[in-house]
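Here you go, one structure.
With one protein chain removed, the remaining protein chains of the complex are shown where they sit.
Should a chain be cited, it is by its letter among A, B and C, assigned in written order, with residues numbered from 1 in that chain.
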Amino acid sequence: MIELLTENIILAALVSLVGLGVLFGGLLGYAAEKFKVESDPIVEQLDELLPQTQCGQCGFPGCKPYAQSIADGDAINKCPPGGQSTINAIAKLLDVAAPSLDEEHGEEEIRTVAFIREDECIGCTKCIQACPVDAILGAAKLMHTVITQECTGCDLCVEPCPVDCIDMLPIEEDIDQWRWSIPKNQHQLIATSSSTVHETLT
Amino acid sequence: MRQLWETPGGVHPPENKVQSLKLGIGHLAIPEKLILPLIQHIGDAAKPCVAIGDVVLKGQKIASASGDLSAPVHAPTSGVISAIEDRPVAHPSGMSALCIEIISDSEERWIDLYGHTDYKQLSPQEVSHLIADAGVTGLGGAGFPSAAKLDNGRTKPVNTLIINATECEPYITADDILIRERAAEIIQGIGVISHVLDMPRRILIGIESNKPEAIDALREACKSTAIEVVVVPTKYPSGGEKQLVYILTGQEIPSGQLPSDIGMVCVNSGTAFAIKRAVIDGQPLISRIMTVTGDACGINRNYEVLIGTPVSHILEKNKFIRKNCSRLIMGGPMMGFSLSSSELPVVKTTTCILAPSHSEIPEEDPQQPCIRCGLCAEACPASLLPQQLYWYAQSEDHERLQAHNLFDCIECGACSYVCPSNIPLVQYYRSSKGNIINSRNAKISAAKARERFEFRQVRLNKAEQAREVKREARRVATEKAKTSSSSAADIINAANLRAKARQASPDQQKAKLERSLMAAKMRLDEAQERLAEANKSGSAEQQAQQHASVEGARQKVEQTKRRLEELIR
Amino acid sequence: MVAGHSHYNKRMQEFAIILVSSILINNYVLVQFLGLCPFMGVSKKLESAIGMSAATTFVLTLTAMASYIVNELILMPLGLIYLRTIGFILVIAAVVQFTKMFIEKTSPLLYRVLGVFLPLITTNCAVLGVALQNANKDLNFMQSSLYGFGAGIGFSLVLIFFSAMRERLAAANIPPPFEGAAIAMITAGLMSLAFMGFSGLV
């Protein structure tokens, strides 16, 4: 058998490579069986990072579906409430470059909270059905009001309200939420001599 | 001599304590207006319990504590409450907070005080309640409500009580002068605290070696007691709670925990004095010893200042020259913060007003790049790596900041003090801590929002299923109904049957008729009354009208009676 | 006994020389400039760098052994020397596929983080380089697998140090045109400059 192969080289080449291919194929088939893998836990971790406003500005009915689509390779810059920090966190998790926020889905504004002008509210419960996190208290023909701590600022309730008595108010900072700010970026300092005035560090 | 441990790092800034120690404790004239912020301590703000226009006596409680970590506020002098509104407060942000303003009538009429010289008969809880009620908070600069701290001390056994008299911050001499002049009262205060803490085994007073007179006064006062005066080498920041505990006992407070978790309580000497006044003399915390110093002030001296006195009033009395002053600092040069204006009031945690001249604390040089020289790491008392923390704070890498233990930084300022490139390191760490706390809170609220959203989904699905089940049942019923192919007559009988079933049982009908009979009788009497009235005064057609309504009511009664007899048969 | 001892001593010295030469002197990345694409691609984060280096070392050692066997038992006797490259590629593909499944099962996050670079090991020229160089130098089985292992350790050492450095550079104030891959290339160039110090070591 060996002499046969050593004479006609073409046959030898064919047999050896096909043989190797078959051998490795079998080995991999067996390995594929042994290393079966179930669902992908990455969706869970992505959902963890999203701001859970369930606002749908990313084009998906909630944060979990968007996390699922990111896991399947969707763009990661479609979440305005999360803003650049969420995009950076996702980019860090998936070890990809962090793109800037996609304007088409909206800009990143300061956080707002819904507020119902109670004298105009007619108690139609439309906003209660629309609120993804049940942050609006009230019943049919009774007064409605927003639980400010629970409201995530997704403004889904503004649109269905027939008398348009809900508006989004920014959360103002009071004295114990105040934080020191990072000193101005000194690399762009135009101070030519050391005695220049260092403008106030708010 | 007790064995001492040496904390790593630390710096030796020029002390500048001599200027303000030439004179004893002075007193200032009562300011015309006093502004009392409702948040002068760590915890929740107090709630005002007076209204605008009330006349208050000196020492009267004007705001009560709210929540478990809070402290009440008392009126520093007798006068009239002139305003309860948001006023600019001494805070690095320069923002305003709710304050009570008192216009003093300068009669200094005291409220009657109930001292407890025999505090030992009272139970520790009662004494601690007295302290809380007097509004005593830490006077060392932190402002932790003292009663809460001592209660922490009681839940876990305390073996060591440390009185912090180190005062390692330059310029400040408030504790020093207080010890020199009132050492005995401080010792009594320590007695009260040890009573509240069920007599800890060791009581130590830590004091820096640069205060010889104070040390002698303390030794004199502690002669007959079990209190041990320990002289600690002079080094900034040896006065930090964590540092002093390590220097005196060699033990370290585990990260993120309180000294009471390792059986220790650390109290400032000024606070001990305030506790004595609160329990033994019954006096609430309405004034404190405070240093007024700096070359821009003509007079450098310690004063017993009423809380709420505007800083401008104090500066006026000390020949302050605005032109010479480079910046106005509340607290010491290392940890104090600069004030945006001099109209701000003094609060319980104000240890010092520092008005340095341009030569003393010059204009800041601009910041140069960090060359990782490591001088800050050598100076850091918590043995952190300030240059790495700065590097990651600059690029806002929260994960690495926490891995380098950013939250163990006590913000003492030693690193910025020695940094050759003038980098305001502490501000980088404060803002990074703020950002990390904000993102942590955001994560918590996001998790809560997700929980509510998922619960809503579950609720909607359940409602949907219930509706589905009902729809299914109705469909089956109509289905059954269609398949049983009964004729039109059966359907009518079935309908009658259903109607009769809905008919109430006989005795229910009787009860209903009796009720309607009674009602009819009542209406009949009413009609007769109105008829009598109309006969007396009314016109002819009114009488006819009333007559008709009486007739109608009588017929109604007859009709109900007849139906009732029919039913009984 | 003495002879045995010195024989043993000589073999140990020989192994030490192989290891030192494959890790430091002719390091596969910085001296022979092989395997640069995963070197640049995966070195943004330290965790992913450690994961990648472990995977690559595993693949390199396995490939060195398998390619030796394939070369000695099949190609040499049949005189198919010219089939070495295609044969080795087949071996490497099988080994990488096996590693891919193994990693996906044991640590899904690492699998997600390595992402496209795991199958890329197949085309990693360092792996093929090791196999071909071993075949040319006609070493025995022990030496060639040691070469593979040394190459893996060399690759890992350099990749891990480089990723730690890139993490620090991420926060440096680099002029905008040079940010990202440009500064990484320059740093790698300076590092290979330093590695030239080892030339002539053995």
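Following the convention adopted for this analysis, contacts are C-beta pairs under 8 Å (C-beta built on N, C-alpha and C of every residue); 3 or more make two chains touch, one makes a residue touch a chain.
Everything below uses one rule, namely that contacts and distances are computed from a predicted model.
Colleague: Which choice in "hydrogenase (acceptor)", "Amino acid/amide ABC transporter membrane protein 2, HAAT family", "Ion-translocating oxidoreductase complex subunit D" or "Multiple sugar transport system substrate-binding protein" gives the name that UniProt lists for the one chain left out?
Modeller: Looking only at the record, the undisplayed chain corresponds to "Ion-translocating oxidoreductase complex subunit D".
Colleague: Touch as defined at the start, partner being the missing chain; which of B:Gly26, B:Pro92 or B:Gly263 qualifies?
Modeller: Checking the options B:Gly26, B:Pro92 or B:Gly263, the one contacting the hidden chain is B:Pro92.
Colleague: Among B:Ser82, B:Thr234 or B:Ser312, single out the residue that touches the unshown chain.
Modeller: Among B:Ser82, B:Thr234 or B:Ser312, only B:Ser312 touches the chain that is not shown.
Colleague: With the missing chain put back, one of B:Ser20, B:Ser146 or B:Ser342 would touch it. Which one?
Modeller: B:Ser342
Colleague: Of B:Leu384, B:Ala446 or B:Val550, which residue touches the hidden chain?
Modeller: Spelled out, the listed residue whose C-beta touches the missing chain is B:Leu384.
Colleague: So which of B:Thr117, B:Ser209, B:Ser255 or B:Asn535 would be touching the chain we can't see?
Modeller: B:Ser255
Colleague: For review purposes, identify every residue of subunit B that touches the missing chain, sorted by number.
Modeller: Residues 11, 13-14, 92, 94, 170, 242, 246, 252-257, 312, 322, 325, 327-329, 331, 333-342, 354, 356, 361, 364-366, 368-375, 377-378, 381-385, 387-388, 399-400, 402-405, 408, 413, 416-422, 424, 426-427 of subunit B touch the chain absent from view.
Colleague: Can you list where subunit C touches the absent chain?
Modeller: Within subunit C, the residues that touch the unshown chain are 46-47, 160-162, 164-165, 167-169, 171-175, 178, 183, 186-187, 190-191, 193-202.
One rule holds for everything that comes next: only the chains that are shown with their structure count from here on.
Colleague: Looking only at C-beta pairs in contact, point me to the busier pair out of A-C and B-C.
Modeller: By the number of C-beta pairs in contact, the winner is A-C.
Colleague: Just how far, in Å, is the C-alpha centre of subunit C from the one of subunit A?
Modeller: From the centre of subunit A to the centre of subunit C is 36 Å.
Colleague: Which residues belonging to subunit A are in contact with no fewer than two other chains?
Modeller: Correct list: 187.
Colleague: Specify, in ascending order, the residues of subunit C that touch 2 or more different other chains.
Modeller: none
Colleague: Give every residue of subunit C touching subunit A within the complex, in rising order.
Modeller: Checking each residue of subunit C against subunit A gives 44-45, 48, 70, 74-75, 77-80, 83, 86-87, 90-91, 93-94, 97-98, 101-102, 104-105, 108-109, 112-113, 115, 173, 180.
Colleague: Using the touch definition up top, name the residues of subunit B that touch subunit A in the complex.
Modeller: Checking each residue of subunit B against subunit A gives 39, 89, 91-93, 95-97, 363-367, 369, 393-394, 424, 427-428, 430-432, 434-435, 438-439, 442, 445-450, 452-453, 455-456.
Colleague: Please output the residues of subunit A touching subunit C within their complex, sorted ascending.
Modeller: 2, 5-6, 9, 12-13, 16-17, 19-21, 24, 27-28, 31-32, 35-37, 40-42, 45, 92, 94-95, 97, 187
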